[in-house]
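Sharing a structure, written as structure tokens. Questions coming.
All protein chains but one are shown at their positions in the complex.
Chain naming follows the written order as A and B, and within any one chain the residues start at number 1.
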Amino acid sequence: MTNISLPDLQHLILEACDKEEPEGGLSPDEALFGPESRLELDSLDALQISVAIQKRTGIRIADSKETRRAMASLQTLADYLAAQRT
Amino acid sequence: MNEVFLAGCGLACALGKDIPSALRMLQAGGVAPQSLSVGPALAWPYFAIPDPQPDWYARARHLCQQVVMESSANNRNIPLFIASCSLNIGAFEDGTAPEEDCLQFSEMLTEWLAWQGPVYWISTACTSSSNAILAALSCLRNGHAQEALVLGVELINRYTCAGFGAMQLLDTRRPRPLAADRAGLVLGEAVAALRLSCETSPWRICGGANVVDGCDPAGARAEAVSQMCQRALADGGANADDIDLIKLQAAGSPGNDPIELEGLREIFPQLPSLISFKAEIGHTLGASGAAELALLTACIDQRIWPAARYATDPAFNAGFAPRLPAVRYLMSNILGFGGGHATVILEHRS
Partner (left out) sequence: MNGWQIIGRSALNPPPDNWRQALAIRLGHKPRRIGTWAELVLYGALCCLENAGEFTSSASTLPANALISLASPRGPMQALCDSLVEAQDGQPLPLGFLQGQANQALAHLCKALNWQGDARYLTTRHPLDALRLACQSRPKGGVLLGWVSEDEPASSQWLRLVPATAQRFAPLPATLAELMDTSLNSFTLEG
């Protein structure tokens, strides 16, 4: 399995979802989904990120509920992936 | 405007290689899906046609020729409407497709069938066959032909199954449409031929509708389902009260199953009898509109009905008809990717 840094994770998300980097970059605790999110990602983006992460790290995010929890922010996603490796 | 009838059907699906064997298997309780490996340590349930042959093209040829023969389409000068969305991907995966030319497959099909009439390939994902029926119906209604053949072809390939898996749309067990614990759909393969004719026969194709809605590229919308029903009833000259039976899309999807019922209830406050064949043959994608209509009309003609194997979700307050209802008018729905919502209405004239 591959370790993945926060900047790498940001790059993976933006590339997978065909999004440009928001001004000043994404902060670790910034929401990725929902009305307050600058990226305005939706459930299809979540699926895309989920498969992109699996291809990169081998870690499979089980279902949509777990996906939403894990992908609340860059930091929660990094924490989730770290926990899966241990 | 000419009246149009369903004059002949042919079907190969997981239940059997022709309609009589499919009905026998349905009566005996159906079949469980097999397992289709799509990648290292990754497999999904899959409803395969019981016709194992190593050569993808030889199998496709045999199945297409056989269902066309079963539909009694003897005139090869009539329009042919091919409906498929997975093309010859299965052959490509086996390394036997010589080049990346998707039209090559429709041209091979035309050659296999020695077809002389005009050929149209309609590819609108899961609604492909339904749209092919609607296109053939227009063609006959408006006097451009007296007979036409719709051929739905969706054959085994790992890619489509892997794609639905990646979209988290698949169940890991036999699918359970409308059940409380439904967890997704299971794909299947089918080849189905519907011969449409202006010559009178018991099943009249009254009309139908296709409504594309762009709000959700991967799912259905209740408002579009209602719109589809309204347009189809208007096109078919029928009222909502006339419909005795609706064959649902209902594939076992946690999201789409309730959306379909919600949309139907706008038009049918008291739902007619309901049926779904997804637990019997799987979701056969581009072939499903033709395959499920062939199976449905055969079930009614032969008075054979699938047994209910499980309880539907009480929250729906709707269940499948436990036995064959009296049917004069039926509606056959297919919903799919790309915001496709399509239905056809048939009248049984005994």
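The definition used in the following text is that a residue touches a chain if its C-beta (ideal position, glycine included) is under 8 Å from a C-beta of that chain, and two chains touch if they have at least 3 such contacts.
Keep in mind it's a predicted model, so treat the numbers as computed, not measured.
Contacts of the undisplayed chain with the visible chains, over the whole complex, involve A, B. Checked against the full complex, the candidates B:F5, B:Y46 or B:F337 give a single residue touching the omitted chain, namely B:F337. Screening B:T124, B:S276 or B:N333 for touch with the missing chain picks out B:T124. Summary of contacts with the chain left out: across B:N142, B:T172 or B:N239, the touching residue is B:N142. When the full complex is taken into account, the listed residue touching the unshown chain is B:G214, out of B:G95, B:G214 or B:P269. Interface residues of chain A facing the missing partner chain: 16-19, 44-45, 47-48, 51-52, 54-55.
Where chain B meets the omitted chain, the residues involved are 38-40, 42, 85, 89, 92, 100-103, 106, 118, 120-125, 127, 131, 135, 138-139, 142-144, 158-159, 162-163, 165-167, 209-215, 217-218, 224, 227, 337-340.
We take it that only the chains that are shown with their structure count from here on.
Computed centre separation for the pair chain A/chain B is 37 angstrom, with centres defined by C-alpha atoms.
Within the complex formed with chain A, the residues of chain B that make contact are 166-168, 217-218. For chain A in complex with chain B, the touching residues are 44, 47, 50-51, 63-64.
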